[in-house]
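Excluded from the complex is one protein chain; the other protein chains are retained at their positions.
Letters A and B name the chains as they come in the text, with residue numbers starting at 1 for each one.
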Amino acid sequence: MTIEFTLNGKKVAIHTNPLRRLLDVLRDDFHLTGVKEGCGEGECGACSVLVDGMLSNSCIVPVGTLQGTDVLTIEGFRGTERYRVLEEAFAEAGSVQCGFCTPGFIMAAEALLRTNPEPGEDEIREAISGNLCRCTGYHMIVEGITRASRRGAALWK
Amino acid sequence: MAETISTPIHRFDAAEKAGGLASYIADIGFDGMLVAKTFRSSRPRARIRSIYLPELPEGYTVVDRRDVPGKNRVHMIEDDWPFFAEDCVNHVGEPILLIVGPERAEVLRLLSLIRIEYEDLEPVFSIEESIARRDSPIYGERNLIAEYALERGDPDRAFEKAARIFEDEYRTGLQEHVYLEPQGVTAVYGGGRITVYGSMQCPFYVKSALEQAFGWEGDRIRVVQVVTGGGFGGKEDYPSILAGHAAFAAYKTGRPVQLLLERSEDICCTTKRHPSIIRHRTALDGNGRITAMDVHIMLDGGAYAGLSSVVLQRAMFMAAGVYSIPSVRVRGEVLATNHVPLGAFRGFGAPQALFAVEMHLQSIAERLGKEPLDYKMSHVLRKGNTTITGGCVHHEVKLPEMVGLAEAMSGYRNKRVLSDRGKDGALQGIGISLFFHGCAFTGSGERDKIRAVVKLRKDQEGKIDILVSNTDIGQGAQTTLRKIVARTLGISSRDVRYDNPDTDRVPDSGPTVASRTVIIVGSLLEQAARDMKVRWNEPGEIEVTKRYKQPDYMRWDQERFQGDAYPTYSWGVNVVEVKVDPITYEVKVTGVWGIYDVGTPIDVKVVQGQIEGGMTQGLGYATVEVLEARAGKLLQGNLTDYLIPTSMDFPRMEVRLVESSYKQGPFGAKCVGELPFLGAAPALAAAVQHALHTTINRIPVTPEYLMEEAAR
Partner (left out) sequence: MEVAYKPASLEEALNIVEERNAIPLAGGTDLMVHRRSWSGLPPRFEHPVVFIGHLDALIGIELEDGILSIGAANTLTSILEHREIPPLLRASIRQIAGPAIRNRATIGGNICNASPAADTLPAFYVLGAEAVLVSTAGTRVVPIEKFIEGPGKTCLRRGELLSRIRVPADRHDIWFFRKVGTRAAYSCSKLSLAAVAHTEKGLAAEVRLALGSIAPTVIRSREAEAFMRAKTAGEIDTHLPRILEYYDSLIDPIDDQRSSAAYRRDASLRLVRYFIRNILLPHIEGTM
């Protein structure tokens, strides 16, 4: 099947088995290895991307459903000012330890802040409830997102 | 405020990790790389009668026991663990062979066609079964992987004279590490040498395992750690097996071979935390003071020895907890079963032992009608006291100060006596735990086994290279070790390089385990940096080498387990508050407080991260991380069914460090990696015990367990 969609701001067309996982298309075909496989069953969020602005687990998205959509991975996001604010806040708050979950949390944070630029702690915790972290215990990640939302307030309004 | 070593800096690897730029093993490709997948035993215990292999197309290879050039045994403590099963399999998931080839679909297809004819043998699935089956053992002569005893004082006499004796039995369950990055390695054979790249904690463990497996003369094995997504002990021993598999395949095919585990495969087939049964028998005098403890520790070791003997040792040395007990007898056994071998996991035997002793003292106090905290404090060790192994508490014990802080922060005392039912009908409870962790390798391990060597090099441009074998697995070693060196030299930590260790480039400073990286290796680096500072203005390159020297005050007899088991201890106090739903018995944690003495924190944010992560993992161990084996197979075999805490499960934790400094540690630091895991489970169980006025003898504390207890 031919599937045309926008990937990190660029129009792409792929000719492939439409049942292939978006995660594999991103990593194997486009060499975007920032998207990670932590479980392959949609449980850990390490593979998080945005599809039309909505947080999605790319390990369970068949590419055949992506016609006409806008897909954003960590590679596409990391050049933005919003990303820089998040990266700085994460580094300051100690949100990054082994780092395997981090790109997924960054994408979850972006998905949240797009619709809720000034989230309270409970809202942040709910927004990241589908992203697993084994190293931090989550609080320092919540702190990173909180700081980013305060500092970069204008960027997300 | 003046900047100190503890002042936090941005972690060196934070930016690249956040942006998805860090390359983990699954992100790295090699020209002509083949992929491998393991064919594993479906039986817990069986003789292999025959193996039917499908016809292999061009480019596809089988790798099995016949392809091990040297010894088909993974070098650990015993050499009983085979890379590939030989005549028998001893646990579900045991590797039998690999299929290696260029296309995944074809590798998978070929695997599905393999047929094994098994002759089932009678398996053993629990500690009790293993004991009952000593006459027809599955391992050695009596199903014993390890057995030790230690004794102090005169326990027999104390029990004879006892005014009261209390007995309790405790059980702890399996736990899976769930490092977010599943295990994996890639092996390359070229120029007569094997190089293994991988997600690992201990490159030199892998190297020595491969040296024995290949049996080659000369230095033909190279191991390189790549960015590792979490370890927690799970990547201490198991990578040696994966490395062997991939290396044999690379050697046989002449092509690079990638061997990555799927998550469900990682859960089912790699090492886990040892389940335990611990029996306490304690003698009290007429004043209610403990005069003797008799502790029997039984661990399920699984099918092979692995690291279980050392896990047992640490559990035994922790058996009396933070308490000064005049007479102690500890008997420890690791029983063999037909489970996946149990291995290293944050705490390494201490969580099991501390859970038991903390709950035991809790229960004794409650039966005596005393407040458990006061009862515990009346027995707590002090500087100068003798330890369970007859060693000395060489340094100040800050527990009284820490407990005072814990009480003030949590309101513990009031909450212990207040009405137990909240406004919403929930049953409220609060519990406290006191615990410690012996820093670095047990006993004479550092001096006799590891003999750590570090190098520090200054190049022509004045850039510094840290040359150690220790790995950053998320705990922040990349940052803390740089800080230690930089501050000692009086330079910016940005001018200090610290690459992921490559055994061709670095000396063996020991494994990244036992919370030893900062206290042992960091200390050696500090010393090296001091020497370098003196020599700073020498022309050209400068290289300083430092070797571990055991502190003069340490005395240890490994045969009799007598003396100082550890150079020093870090200490902790946890308070956990819970609400138990009286209808469903769900336990909700409503408050968590942790007070710690870890010496000087090398970076307060790094330490905070270890503490919060460790406590969360410990709370998971006590509640949601249910892992059960039935007939040798795990019931919870993927992340849908094996549940670790999410962001919604526990409230914000309040953490405080007390000031303390350990002279032999770099800048006064002690150890912090494992300590924060240890206290969460006993504090939570004590809180539930308080809320329900029942006895909690098991973790995890599940609603199912609580409902069973309530029904009794």
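Simple rule for what comes next: a contact is a pair of C-beta atoms (placed from the backbone, for glycine too) under 8 Å apart; a residue touches a chain by one contact, two chains touch by 3 or more.
Being a predicted model, the structure only gives us computed values, none of them experimental.
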item	value
Displayed chains contacting the withheld chain	A, B
Of B:Glu128, B:Asp374, B:Asp448 or B:Glu628, the one touching the omitted chain in the full complex	B:Glu628
Touch criterion as defined above, residue of A:Val35, A:Leu55, A:Val71 or A:Ala93 at the omitted chain	A:Leu55
Hidden partner interface residues of chain A, rising order	1, 17-21, 24, 28, 37, 40-43, 45, 48, 51, 54-57, 59-62, 64-65, 67, 108, 111, 126-127, 129-131
Contact set of chain B toward the excluded chain (per top definition)	37, 104-105, 108, 260, 262, 583-586, 623-624, 626, 628, 635-636, 640-641, 643, 645-649, 703-704, 707-708, 711
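Keep in mind that, in the parts below, only the chains that are shown with their structure count from here on.
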item	value
Centre-of-Cα separation between chain B and chain A, whole angstrom	31
Complex contacts: residues of chain B adjacent to chain A	8, 10-11, 13-24, 26-27, 177-182, 227-230, 232, 262-263, 473-476, 605-606, 608-609, 612-617, 638-640, 644-648, 650, 652-653
Residue ranges of chain A in contact with chain B within the complex	27, 32-41, 43-44, 46, 73-75, 78, 83, 86-87, 90-103, 106, 121, 124-126, 128-142
